[in-house]
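Structure in structure tokens, see below.
Of the protein chains in this complex, one is absent; all others appear in place.
Presenting chain A:
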Amino acid sequence: MHVEEKLTAETFPAEPEKATLEGKNKFLGFWFFLGGETVLFASLFATYLALKDSVAGGPSAKELFQMPIVFLATMLLLTSSLTSVYAMHHMRNFDFKKMQLWLGITVLLGAGFLALEIYEFTEYVHEGFKFSTSAFSSAFYTLVGTHGGHVAFGLLWIITLMVRNAKRGLNLYNAPKFYVASLYWHFIDVVWVFIFTVVYLMGMVG
């Protein structure tokens, strides 16, 4: 079986992401990578939790965090997770155009989230909460910034896939690529669920 074969809705396999050996390997390798990402974020969360009260005279979590912006960011990212589910749904139905459309919506929502985060960080800096202000500020910017970096990378990744395959259409060569990118996007959302709970909501509780 060669991966660039032109397929139809009838010949397209039910699980296109795992129909080739390369796809199977990508799938396993990517989950292994996600296990490593879990450990990476665990070390950042652990650092944050250990240092969150060391404010060194600078602003504290309770003084800084505003519920509306965090809520809006959460809703944007959660919704973008659902829209990428829609994209994979259309991929399995061999509907390339609809998949691209939903991936595009995912990218827009993700970009909205990133814009909110950049706005939030610049506001904090104006309030005198810089990276080197305190152990709390360093731990906060490193944890939330690493997540934001993942969002930015995910956006570039999905956009690249969309552009590169725009004329190719769906086949068994690129289906695993789209699938793995969507797994990455969901994982970013998983990390955000813990960030909005552990960093923002627990910070506001005090």
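Worth pointing out:
In this text, contacts are C-beta pairs under 8 Å (C-beta built on N, C-alpha and C of every residue); 3 or more make two chains touch, one makes a residue touch a chain; residues count from 1.
Convention: contacts and distances are computed from a predicted model.
Matching "Sulfate transport system permease protein CysT", "Cytochrome c oxidase subunit 4", "Peptide ABC transporter" or "Transketolase family protein" against the UniProt entry of the left-out chain gives the name "Cytochrome c oxidase subunit 4". Of A:Ile105, A:Val125, A:Ala152 or A:Val190, it is A:Val190 that touches the chain left out of the display.
Only one of the listed residues, A:Leu82, A:Leu101 or A:Ala152, touches the absent chain: A:Leu82. The set of chain A residues touching the chain not shown comprises 1, 5, 7, 9-14, 18, 27-28, 31-32, 34-39, 41-43, 45-47, 49-51, 54, 67, 71, 74-75, 78, 81-82, 85-86, 89, 92-93, 135, 183, 186-187, 189-190, 193-194, 196-198, 201-202, 204-206.
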